[in-house]
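Only one protein chain is missing from this complex, and each of the others stays in its spot.
Which chain is which? They are A and B, in the order written, and residues in each are numbered from 1.
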Amino acid sequence: MKSHTEYLTFNLPARMAFQNITQYCEEAVRKSGIKEGLLLCNAMHITASVFINDDEAGLHADYKEWLEQLAPHAPIDRYRHNRTGEDNGDAHLKRQVMGREVVVAVTDGKLDFGPWEQIFYGEFDGRREKRVLVKVIGE
Amino acid sequence: MKSHTEYLTFNLPARMAFQNITQYCEEAVRKSGIKEGLLLCNAMHITASVFINDDEAGLHADYKEWLEQLAPHAPIDRYRHNRTGEDNGDAHLKRQVMGREVVVAVTDGKLDFGPWEQIFYGEFDGRREKRVLVKVIGE
Partner (left out) sequence: MKSHTEYLTFNLPARMAFQNITQYCEEAVRKSGIKEGLLLCNAMHITASVFINDDEAGLHADYKEWLEQLAPHAPIDRYRHNRTGEDNGDAHLKRQVMGREVVVAVTDGKLDFGPWEQIFYGEFDGRREKRVLVKVIGE
């Protein structure tokens, strides 16, 4: 069994933002030399997500509006977590809706994707550096 | 390390519907000959889910009602995504709540399940053919 591990760093310029990171995952598969296996891609921070969906700007605006309704950022004193001095209580909730990680099949040396699947880094407490882990195992 | 990959196709007759696909996953494990490993099962489309829960019709009706409250289908102009000519903006949101994929342990040649765990394909924009990927890796 082979394995390959990479750490990506992102610093998104807004509190909430999404970035397509599919190319970095494809490159990790290529570097790994793995033909059949699984790729894990996860946020290493607990106010961020990695998820798979469509690369369409209208949808991303819909996600932001919907997540803000489900877990509003303000007033920040609505979250007990913010009594610790943080203001990101909402981000911990939004991240649970969108998920921490994706596991993707690697088949014949490629990410085995449906027609519209793309991998996104989802940031809910941005404007600082955060890391994403990519690990490929297989043969 | 061995691996085995299958693609299942479903065409559910309603916009929102759930189908038990456990037997297909069990068969993939059997065909793989793998005794110890992991099974990945994921929707290949971004308006559908694969999730694990109970095979109980009342619960499935509860899920549908709840998801419709969290992300209503109509009016379709409430979603910016639908300005692209689609009417499935809600389906992209519902899929995030229910999840894209499941990863299941394979132990002693079988899906290592608790007493009520069953795998479901969850459709949120149905009445057309969509695919599900099943991949087993291990030894």
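The definition used in the following text is that contacts are C-beta pairs under 8 Å (C-beta built on N, C-alpha and C of every residue); 3 or more make two chains touch, one makes a residue touch a chain.
Model, not experiment: these values are computed from the prediction.
What chain A contributes to its contact with the hidden chain is residues 1, 3, 5, 38, 40, 42-46, 70-71, 79-84, 89, 92-93, 95-97, 99-101, 103, 131, 133, 135, 137.
The chain not shown here touches chain B at positions 1, 36-38, 51-54, 56-59, 61-63, 66, 70, 97-99, 102-105, 107, 112-117, 137-139.
Here is the rule we go by: only the chains that are shown with their structure count from here on.
Work out the mean CA point of chain A and of chain B, and you get 20 Å between them.
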